[in-house]
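Only a single protein chain was left out; the remaining protein chains are all shown in position.
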């Protein structure tokens, strides 16, 4: 299905090369201030074509608000957003419309539905994530205004390069969302070489939410971490999700992993701010692994629609590293999950007042 | 919420030390043969107390079928299963009922609900997973009989020990679900030392589903991989989920990662059998990271209900490595996701007949 | 599916002649006081065998609480309730297990599932409504304690007999939930004659909720009236639902129907307390039509499992008027809808404080 969330429900629609993409956001509380220009920044952060390191598709990404907002504020009715596709070059895809590109959803859509929209990947294109980012803008704002929650992400690895330093202020100052300014030139050279080689590489993105109060999360099947895992894994190209220390816990001992508590708060945050599926009041930390895109100038073996062997080469506009501009998408999904959980929490536990004792978040912070 | 799945819906209930745990399975097709004894094997595989390497709680885990089965076959009505708790030793927990155990859900439940059931972790105990395994028995059977799908898992890492060899036949022959018999003695020594030290360690589990036809999975938010991620992350102690190569993709190149296709089928399976959220017809491969349990004999700093510093030591029955008996739980969740997706697929795409060409799974197999 | 509600979710299970019936109530806020004896009154009001005017099946209807309650209060985890079947006389049904009883679900279950549980109607029996009443007890309590909402119902017509007077105090004083004590003897004679004749008759039940604040209800597809209609229509034997004046509106003029407003409040309540799917703050009034039971001693034509003509006569224990004991079932469904809507309302609109002006309910009251 194409709907995400339980109480804040986002339904996206649209194909990469159809007339438009859009979404309907249902369940947003009334009174949130929102205007078309509020979407500009995050959509630009996600957009292609802003630097030479991403696909050269140039979309204006102008958001039209069709409903749900009156005199600059949400009314409580569904908010419909539409973005017209203006730079869809379907002819780029004529050559590949008769083949199944390796590593793409061509074959799986074909098997599922019995036919497919071959233009730019149709529905399976990352273009759909534009609307996730747009919806995330509203969630981020509500979380910020209502609870002081701040959601932000950064690139945490690209190929085998990892950050040497860490500074949130650096992240928005380079096209890679990289937390160490000193490495940016190195990354640019790395990406230029990659693009020239016709190949691609994977990436890891980490998102951190500050200010999440303790108590958010449904404890069994709608766990905060379970919903975050589902949310991030639903983004194109993601193959892994981690909460807090993630797979590093496999080699940890319990005496090291468990975050001890003193009057000054938690002494560490290996758990990534979630215990038993519920937020602890610390930073919520989640990471995702993005695979390298399979659309390459380097030829690959495949079959065509008749089942005959073909060689596939992609000449369309593609990203050498799809992770580079995925940071705002990950942030948006985390924000949507948090807002949904906040609404679910107050539905069931709205009667529960302030609970003491409240453990301080402690000094362990990213 | 306490319900898992869209069309095959499993609702679990019960606390670790309450009178019983149970589940209601809704949406199961009619005509599936099922009897109380069918649950015995998988529940025994998951159970505590069978070897010295797991918690010494001894539960008979006898499943009573309260509804939904008539003359040995499912009727299409909801199947209610109940397992009585018989070896609940609440007095073990008196000492800790006034504290927040580090690394446990004590504090988060307290903050969410304003009070908690302190007996054995209450609802947050891994005892709940008994019912997931029971529900999984039905899903496994249906998948096997209807589609020839086989779901099985194994331990893939414990601490820093990884399998040297791999043989499915070895997995069920040792208490660790370890795929290399030659290492079992080493693991037993490792676990004995760990138990003596009073500490614990993490683990990685991998589940493989053979025989999944291409086309299963909702392509945007109910993706097969997204649902698997949510399902595994919802298991107690899981901190990370991977599909196929998982986080290894970060350092891969696209030319290496993309699974090429020939007339003999896929040449590799880095994708773990899923592209665009939909199964490819290859093995579906998913892994989960289990954190080391935080219930240790080694003391830890924490606060009590009045917010005063305390030292927490756990004397109850606990597992030095919770991952050791989590393999059947992971298998169950994968089976439940697959059955749910199979039902969803035929709801929307039941009109789509055999689609050609069909790409062979290829030789890349675990 | 077998789950009712969005945020307060009730899943029922069990067959008329299986070992037990039960339900799982998920989403109930923590802290609601509840004990097994709290279910006694409403289950007795619904039970068969208390007077000669209902089926002579005698069930103890003892509720066992399996989970979700600790030290007398709900914990926020799912509440599982089980009632054992003790007076199931399956042999009564041997004769009819090979036929399709007219007016019953025998044939439709047979066609849907390919087989059926013939014992006492299996899942389609009104025995399932026991658990609705049990769940409703919790909803009624929460509504009463938290908002001062009171939900109560009465029989409003039986055959062609309608109440001459109306007094809430009369309702609980007779086995018919009839609001005019002066007519009770007449009704008893009517029912005795009916039972002797071997025939049955229909009934109308009206439920009134006092104290519902304005603003409850999802305005388009989860409308308060839409959910009430679905809830009541889901009760066995119901063939019609009305809100406020119901079908009488067809012949009304707008100038008569619209409830005018003055400083003293609404001047009438033709709308039944709901406008645009949202409560107005007046009494919420809803009615349901119950068909006459089809299980009669009078013979009827039908077919058997081989498609051959047969004559069906029912000798089992049945109600001459199923509506007689359906009042608590209707109340329970109304209470469950209201509690669910209250939770949904505060999820989305929990930020909206007191809104003025507040229109008074006015004097129009049942």
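Just so it is clear, A, B and C label the chains in written order, and each chain counts residues from 1 on its own.
The definition used in the following text is that a contact is a pair of C-beta atoms (placed from the backbone, for glycine too) under 8 Å apart; a residue touches a chain by one contact, two chains touch by 3 or more.
Please read all numbers here as calculations on a predicted model, not as lab measurements.
K.L.:
Could you list which residues of chain A touch the chain missing from the display?
P.N.:
Residues of chain A in contact with the hidden chain: 1-3, 9, 11-15, 18-22, 24, 26-27, 30-31, 64, 66-68, 70, 73, 75-80, 82, 112-117, 122-123.
K.L.:
With the missing chain put back, which residues of chain C would touch it? List them for me.
P.N.:
Contact residues on chain C toward the absent chain are 1-4, 6, 12, 100, 102-105, 107-114, 123-124, 128, 157-160, 199-204, 214-223, 225-234, 236, 238-247, 249-263, 267, 270-272, 274-281, 289-296, 298, 300-303, 305-307, 309, 345, 349, 352-353, 355-359.
K.L.:
To test your reading of the contact rule: which positions on chain B touch the chain that is missing from view?
P.N.:
7, 27-31, 76-77, 146, 219, 343-344, 346-352
FYI, only the chains that are shown with their structure count from here on.
K.L.:
Give, as an integer number of Å, the spacing between the C-alpha centres of chain C and chain B.
P.N.:
The answer is 39 Å.
K.L.:
Which whole number of Å gives the spacing of the CA centres of chain A and chain B?
P.N.:
Roughly 26 Å separates the two chain centres.
K.L.:
Using the touch rule from the top of the page, what residues of chain A touch 2 or more other chains?
P.N.:
219, 349, 352
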